[in-house]
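Other chains dropped; remaining ones untouched in position.
Chain naming follows the written order as A and B, and within any one chain the residues start at number 1.
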Amino acid sequence: MYIQSFKKIASKYKTIFFDSFGVLKNASGIIPGTKEILEYLTGINKQIIVLTNDSSRGAKKLSLYYQNQQIDTLPESCFVSSGMMARQFMVNRVKRGIIAYVGTDASAEYLRDAGIVVMNIKEVLSRDHHIEDLAGLVFLDDEGFDWKDTLNDVLNLLRKTSIPVVVANSDHTYPSDEDNLSIAVGSLANMIENISGKKFIRFGKPDVQIFRYAFDLATSRKNIKMGDVLMVGDTLTTDIIGAMKFGIDSVLVLTGNTIPDQAEYLIKTTGISPTYICESIAT
Amino acid sequence: MYIQSFKKIASKYKTIFFDSFGVLKNASGIIPGTKEILEYLTGINKQIIVLTNDSSRGAKKLSLYYQNQQIDTLPESCFVSSGMMARQFMVNRVKRGIIAYVGTDASAEYLRDAGIVVMNIKEVLSRDHHIEDLAGLVFLDDEGFDWKDTLNDVLNLLRKTSIPVVVANSDHTYPSDEDNLSIAVGSLANMIENISGKKFIRFGKPDVQIFRYAFDLATSRKNIKMGDVLMVGDTLTTDIIGAMKFGIDSVLVLTGNTIPDQAEYLIKTTGISPTYICESIAT
């Protein structure tokens, strides 16, 4: 396994797509060296976009997190999230009617800001709403509701109607602290999909759509082509295979999901090969 | 689809295995005619055994339910449950150590009665117990715990240890009332198994083991052979395919999971064929 310097690799590209969790930050906070490398890249005029499977908040809040950590190189406009893909779907598809959401009320804000009529699934079912008013259901966050009550409600709702169901972040888990994982909303959605027999619509990496959206954003701001873009991620099955399929080069960093000991074994057994491997973006 | 009279079919067998939910009772209570047919069968000396995927309580409480409904033909000794299979596994395999359980405290009683040292998963993790004291984990019931907290705890526990995990009822759902389903503990276990990559050990129909256990019980009391036994169930994928594989005849009744409109379609698309089809056991 040939480990290279990220700084050196990055210099060969014009635009860099960064995954967030496991690359820029982890459960303990910002990964050391992140502030410096982002400032270096911005200084030499590289375009930076963050591609994240996150549907618990919009770009503004995603950016705010970094600003609060004294990182000023990641303004709101450089974030592309799976939640934004899901939002785009709803704006396009849903002309009228209510979108029920599973998640915190805060997680629905960026949908509401886009003019979508959203309502907590609990409220939909408890009030005098008719199921016919519903235009869709979206899984946004694993927090903000009682799992047992709400998931049972969702299951029974889906048995009685045929509305489209959107999974705005298809990740199965996320790190809750250095030693522990939390079950993500993507896993809850999988369970309901398996039980109900319905087909859900998923957004986020490894789906090519989010890469395309980010690429279109990048080209609207800078004159680049596919060969000028580099994806940096910590997960073979989302970041790296997505970049492969979309057709851009990729770096696997070993600061997140893929630990140094297993990287070679996992690349060999899955056949998902990053273009480069780096210890971290600080190297 | 040729519908026959259950009474007529049953007369040809010496021992009858009944599924419980969807055959003898449903979410509204005892299915009309159950008391009478059971008394009739007992009267003409048929042996009755109830084979149920239930791990939320032991045989005594399963029997009590029917006694409270004025049905006296189903004593404790005629119940065979998936929970009893799981209990047998734990008694055989676990010589020492604590079995953590996911479920109500009441659901663990019949394990404790068998001499197994059980402890609520919450208590195991909150106290000063060392993970090394754990000899296994068992999913018993979907009630009695906060799903979010406990399922996340279970996931993280399994990432740190290699104890066997037992699913004492592999059903995905159960009817909570006439119009609604509840997510069963089997679905929660499936979700954790998928996320963790572990292999869980499942008990209950369609596994042949529970049929074998019931058959051994039946032969210990009455001189019968395989051809003398009839399985009566409402679910193709548990009751009927299990009976087929075990090698006994079966009746599909249309009072539960398999509704009359879909029975023919489901038999055709799955290829799971009951020996007979009856509207209900009261016919």
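We adopt the following convention: a contact is a pair of C-beta atoms (placed from the backbone, for glycine too) under 8 Å apart; a residue touches a chain by one contact, two chains touch by 3 or more.
All figures in this text were calculated on a predicted structure; none of them were measured in a lab.
Undergrad: All chains share one sequence here; work out the copy total for the full complex from the 2 shown.
TA: 4
Here is the rule we use: only the chains that are shown with their structure count from here on.
Undergrad: With chain centres taken as the means of their Cα atoms, state the distance from subunit A to subunit B in Å.
TA: 40
Undergrad: Using the touch definition up top, name the residues of subunit A that touch subunit B in the complex.
TA: 142, 146-148, 151-152, 155-156, 159, 172-173, 176, 179-183, 187-188, 190-191, 194-195
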